[in-house]
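For this view, one protein chain was removed and the others were kept in their places.
Then we have chain A:
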Amino acid sequence: MSEPAIVCRNLGMTWNAGTARAHEALRDINLEVRPGEFVVLLGPSGCGKSTLLYLVAGLEAYNLGTLEAFGAAVSGPSPDRSLIFQQTSLLPWLSVWQNVTFGLALRGEPVEARRAAAKEALSRVGLSDAMDKRPDELSGGMRQRVAVARSLTMRPRVLLMDEPFAALDVQTRAKMQDFLLDVWRSSGASVLFVTHGIEEAVALADRVVVVTARPGRIKAIVPVDMPRPRDPFSREAERLRAELTGLLRDEVDRAFAEQEAFA
């Protein structure tokens, strides 16, 4: 077995640590993500699963435990671990192809090489025609595909996705899930995918990590042993959804009670 892509050991994170506004987001996270594995983090809103993603991306610093990517401690962002955001994060003043090759431009690659790379990446996400368009001319789904293409040009070994399809309508989301699985298979990267949707978790994951609320802790890790393409109406899918719903219900209740207490 090759070395794991991501290893978290006793990982903890407190926002504004040491101040009156201190808020513990994550506690005792122990998780390994294998190369090429598709792991979904499932939990109620505000449970800290996005925080975990930001820690792995290196955008925020953790306070406790260890976090390693491919054997090296995570100390900052790296093109190796590419984060795709919930909202569209394309730069509105750049055209689609300039957005896709933004990372290459930062490295100072020449225009011809960048255009070629953009063409290749955009054809992989099925948007070859959109090269010279501007982000505001695209639909929400297309923009997220451009964001995926932008990540792919960096040839990451880990794709981190923060509820990337949450803002899309149901039909588009289903299409985007199929699309993501294609990209995942062809890129060979590991995926760490955050969602609060049980259907989405069952449709995508090799393993579903259920995260509790405040502070975020791992409640259970549920393997999904279903061949792809998956039938969402199969008996196994039904059973998994019921299991995950049960695991989540307590957490949602608790989160709810806490929010009411705050209000």
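Everything below uses one rule, namely that a residue touches a chain if its C-beta (ideal position, glycine included) is under 8 Å from a C-beta of that chain, and two chains touch if they have at least 3 such contacts; residues count from 1.
Definition applied: contacts and distances are computed from a predicted model.
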{"item": "Missing subunit (named according to UniProt) among the choices \"ABC transporter permease\", \"Transmembrane protein\", \"Dihydroorotate dehydrogenase\" or \"Rod shape-determining protein MreD\"", "value": "\"ABC transporter permease\""}
{"item": "Touching the absent chain when the full complex is considered, from A:A22, A:L59 or A:A257", "value": "A:L59"}
{"item": "Selected from A:A17, A:A61, A:L106 or A:A242 as touching the chain missing from the view", "value": "A:L106"}
{"item": "Given A:T14, A:N63 or A:Q87, the one touching the chain that is not displayed", "value": "A:Q87"}
{"item": "Interface with the undisplayed chain - residues on chain A", "value": "57-59, 77-79, 81-83, 85, 87, 89, 91-93, 102-103, 105-107, 134-136, 150, 154"}
